[in-house]
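Here we show just some of the chains, and they stay where they sit in the whole.
Letters A and B mark the chains in the order given here, with residues in each chain numbered from 1 onward.
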Amino acid sequence: MIYVSRQEHFNAAHKLYNPDWSREKNYEVFGPCANENWHGHNYDLIVTVKGYTDPETGFVIDLKKLSNLIKTEVIEKLDHKNLNLDVSFMKGKMASTEILVKEIWSILEPKIPPITSFGQLHSVKLYETPRNYVEYLGE
Amino acid sequence: MIYVSRQEHFNAAHKLYNPDWSREKNYEVFGPCANENWHGHNYDLIVTVKGYTDPETGFVIDLKKLSNLIKTEVIEKLDHKNLNLDVSFMKGKMASTEILVKEIWSILEPKIPPITSFGQLHSVKLYETPRNYVEYLGE
């Protein structure tokens, strides 16, 4: 079993804001992250697939195919977007890194086996800043 | 003459959008950067002061004072803000990294000598992403 990882990135705007709360409570809980005019980040996304190596290629997964999958299914929907307004799978959800990483898992998990006979999704890791990041392993 | 640098960072939303142009022309020129719902970045800012060393401290400038100046005068006005909407010195200007770096120079340049007898502002460098950055030397 080998773990193979690919890093991609996207730039997006968001705010942390619970619409069931008052403006005051949002600022109290989320501080400047609640700024109604938005702020944003350069997100780094690392997707890890685990599996066995194909004896003919030496690959668990073709990293170019994995990169293309991540770009088509995730990056194009998030890059230069507003996470609260522009992203269909984030509608009605808090735009936290935790929620986002689970949604990315849900998108990618069923699409990994079709592009590799030997691997399955192991982890999705998302850096909001170089100092703040989250990881989801699917359970 | 020694060059002393301090790096700070801020997270902000913006869009590249010329209000004198049609929506179509903005998308044609700026591509996804024109997204009307904004996008954002983790900006890294490097401020360089040049000067001679104070024989009593061995410093050109006290980096804690320089850090505090950058935070008070620049970071607090930009961090978790929308560069087009929330920042008074960017009002009516294109929110490009080039314009922003010149504005940051204008703010910091007159405030450096009061906190050092031996130095003056030499450069302001601003990373919009790890792969895109600009530098301004004041002329």
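Just a few scattered comments:
In this text, a residue touches a chain if its C-beta (ideal position, glycine included) is under 8 Å from a C-beta of that chain, and two chains touch if they have at least 3 such contacts.
Quick caveat, the model's predicted, so the values are computed rather than measured.
The total count of identical chains across the complete complex in this file is 6, with 2 shown in place.
As a convention for this text, only the chains that are shown with their structure count from here on.
Superposition angle, chain A onto chain B, using Cα atoms only: 180 degrees, a multiple of 5 between 0 and 180. One finds 29 Å separating the Cα centroids of chain A and chain B.
Of all residues in chain A, only 9, 11-14, 32-33, 35, 37-42, 79-82, 85-86, 129-130 touch chain B in the complex they form.
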